[in-house]
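Here the complex is missing a single protein chain, while all its other protein chains stay put.
Labels run A, B and C following the written order; every chain starts at residue 1.
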Amino acid sequence: MEVGVIGVGRMGQAMARNLIKAGHTVHLYDPVVAPLRALEKDGGRIAASAAEAFRGDAVISMLPNDDAMRGAFMAGDLPPQGSKTIHINCATASVACAQDLTARHKERGVPYLAACVWGRPDAAAAAKLSIVVAGDGRAIDKVQPLFDVLGQRTSRVGDEPYKANVAKIAGNLMVAAAIEAIGEAAALVRKYGIPATDFLPIVVKALFDVPVYRGYADAIAKGEYEPPGFDLVLGLKDVRLALAAGEKMNVPLPFASVLRDAFLDAIANGDGNKDWAAIALGAARRAGLD
Amino acid sequence: MEVGVIGVGRMGQAMARNLIKAGHTVHLYDPVVAPLRALEKDGGRIAASAAEAFRGDAVISMLPNDDAMRGAFMAGDLPPQGSKTIHINCATASVACAQDLTARHKERGVPYLAACVWGRPDAAAAAKLSIVVAGDGRAIDKVQPLFDVLGQRTSRVGDEPYKANVAKIAGNLMVAAAIEAIGEAAALVRKYGIPATDFLPIVVKALFDVPVYRGYADAIAKGEYEPPGFDLVLGLKDVRLALAAGEKMNVPLPFASVLRDAFLDAIANGDGNKDWAAIALGAARRAGLD
Amino acid sequence: MEVGVIGVGRMGQAMARNLIKAGHTVHLYDPVVAPLRALEKDGGRIAASAAEAFRGDAVISMLPNDDAMRGAFMAGDLPPQGSKTIHINCATASVACAQDLTARHKERGVPYLAACVWGRPDAAAAAKLSIVVAGDGRAIDKVQPLFDVLGQRTSRVGDEPYKANVAKIAGNLMVAAAIEAIGEAAALVRKYGIPATDFLPIVVKALFDVPVYRGYADAIAKGEYEPPGFDLVLGLKDVRLALAAGEKMNVPLPFASVLRDAFLDAIANGDGNKDWAAIALGAARRAGLD
Partner (left out) sequence: MEVGVIGVGRMGQAMARNLIKAGHTVHLYDPVVAPLRALEKDGGRIAASAAEAFRGDAVISMLPNDDAMRGAFMAGDLPPQGSKTIHINCATASVACAQDLTARHKERGVPYLAACVWGRPDAAAAAKLSIVVAGDGRAIDKVQPLFDVLGQRTSRVGDEPYKANVAKIAGNLMVAAAIEAIGEAAALVRKYGIPATDFLPIVVKALFDVPVYRGYADAIAKGEYEPPGFDLVLGLKDVRLALAAGEKMNVPLPFASVLRDAFLDAIANGDGNKDWAAIALGAARRAGLD
């Protein structure tokens, strides 16, 4: 297929490379040039603008936040009026932004899907993403071959694109909650003289032996939060998306509220640029540790 | 070896059966007779009293709560003065109770270990428990063959028995937190028209594919909380143990605090005898669902 | 003085009337006509537009929310370029909106003050408001006679207008916290068979004998939340302003987080159009009462 990719940060880059490897013709755009050059060597084609990359059978966009998405697809020429290119938005948008983007594409007659992904850049590189997609079923059918290249499984959660965003946001909340739970448990055992490096591997092996827990428990046990795999300030953004989604539909989310305060505490105390697992430092600090 | 087992509820029973099967001589005591009879058929020997079961190389006790443990081992003739039988307490005791039991056994010169287990009765039956043990290392060495019969892995967390209890309590807090996180995420997606039966299997498969999450997500997705695998009122007890352990050493545990209120809400609203995953009903109720 | 008043809802109306009574020439604007007619009878002058009311020595604006303020003063002709009319914004704006309005007025060379008020419409009518003002000190000096007409005391909190908004938001958070505290205390005593109508008057008289507590305790004791003095959905807006202000500067506010969930619970369960004291219904509901 002929595919555009708009946004080649760490995730977008890995996804684009897999599409190229799979033999698709891939047009790439990003305001930052370096990753484009790298992908060009792999066989990608550099587009001069987002508009130039918005063509072919489908365009995948992977932008960092609502503002970037609104800037790219709400304010200017995109999506191109009447285009048949299926826009697959893989970014974590807020529900409100997802709904605005859906309306915008409808107005312009352009097919729009939200296809959120779980997995870090290394999972993206290994084509092991989990993809949750929502939007028109026939459009999804058409681009399913792309999803098959990008991830190991694709799940559909409805006809309205925002539902994929809600699912992604809810899943991210569960991940953040796991981190806080690890952090509180670690603070507790440490106050009783059990090193977190003793306790966490045991409990993870016994009960939570999946990459999410393994990775964060390892970081928290060792107190290693740099370089960040996912910035703490971005973690706060994800918690905010959950709180905003909850607020829109009147869903109290007490764990998300606790998380919000934990992230703010972390940022206020200088940990904002560490990995988001560093909220565990706050749990320790509040217990008088360190 | 010659082994006593005091307390043959659902967990103790399964553990005792594995010891019998492994060829050990097992003396059994419980105030309830039915499970004793069943184990007798398998080759166990019924003791007339807890004191009679407290003999041989080791005695495993598996009592339901602090009061029962204090009643059995703090107030009367047990542990027998000067006995060489290694007492392996497998129950989830509070830190305070664990410390009192340790002191008591020391006074009476009886070796005492805390060996907490993770796993439901079916895991106990399958000898797939995870065991976390604390106490004198040589005593642990002696009874390691028993642990090898009961579980698939044994981890040591220190010389003071209470440390095993702290580890168990901290791990249980992580399990309870996982349930609440699932419940909040489910309430959120449902308000956006995504059935929990669609969402939860996706997120579990993508991120949390372990029995703890699979089981509770399945119950919450289907709204099936009866018969309870673990009673909600007992879940509150576990949260209380975490809060008490935190309080003793000044460890704030905001997730445990949220959980406490979630359990009280559930009990106040009639869900106390359901499975503890039913705290998700409260998350839904507070969001105006159902 | 010659004064404009933009926005004559319940608060603005009462304030405008006092200015008229005090002998000031008052130009009034509101998109809703009825209150304008009533004020005209008292001696006010109806302006055909917000722009027409923005003249004289000072203009007081009292609009319901950020969107209305942005619509009126950020998007169109107001504030008039180079006007010497001192704009006194009495509404509860978000910190972000307050800062944007300050910048906008600076660009246009128009003096801008934020003067937030505490007090219900009846206090406004009785000229018993408490006013907290921020902005250029000389501008405040000039309009102090107006404040003297509107309230019983004026306090200054700095040169940057947004500081008055922060103070107002922080004070409102304290009021909301008082309501939740009353609600939890009432649920607790009720479960022990003490009627809230017995308990609350005692504790208010003993410890909290001020209108804020008297009023909300009375409503909660009697369970009378209609007609609302202040809508619960507006209460949520105030809590959101506190959370947003905290988020902007990384201030965890755990009470505000609990309040947010309490308001969402109330709205999700059908109490959104009652008085904001009705969050106490949720405290009771979660305790299984009623």
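Just so it is clear, a residue touches a chain if its C-beta (ideal position, glycine included) is under 8 Å from a C-beta of that chain, and two chains touch if they have at least 3 such contacts.
Everything quoted here is computed from the prediction, not taken from an experiment.
Visitor: For the full complex, which residue in C:54, C:112 or C:199 touches the chain that was left out?
Guide: C:199
Visitor: Footprint of the hidden chain on chain C, which residues?
Guide: 95, 118, 130, 132, 153, 155, 157-158, 160, 162-163, 166-167, 169-171, 173-175, 177-178, 180-182, 184-189, 191-194, 198-199, 202-203, 205-210, 212, 242, 245-246, 249-256, 258, 261-262, 283, 286-288
Visitor: Quickly run down the residues of chain B that touch the omitted chain.
Guide: Within chain B, the residues touching the omitted chain are 240, 243, 246-247, 250-254, 257-258, 260-262, 264-265, 267-268.
Visitor: Hey, which chain A residues sit against the chain that's not shown?
Guide: Touch set of chain A with respect to the missing chain: 254, 261, 264-265, 267-270, 282, 286-288.
One rule holds for everything that comes next: only the chains that are shown with their structure count from here on.
Visitor: Using only alpha carbons, which chain's centroid is the nearest to the whole structure's centroid?
Guide: Central chain is A.
Visitor: Please identify the chain with the largest separation between its CA centroid and the CA centroid of chain B.
Guide: For chain B, the chain whose C-alpha mean is farthest off is C.
Visitor: Could you give the separation in Å between the centres of chain A and chain B, each centre being the mean of its C-alpha atoms?
Guide: 36
Visitor: Between chain B and chain C, what is the gap in Å from one C-alpha centre to the other?
Guide: 52
Visitor: Distance-wise, how many Å sit between the C-alpha centres of chain A and chain C, to the nearest whole number?
Guide: Using C-alpha averages as centres, the distance is 39 Å.
Visitor: Specify, in ascending order, the residues of chain A that touch 2 or more different other chains.
Guide: 246, 250-254, 258, 261-262 - these are the residues of chain A that touch more than one other chain.
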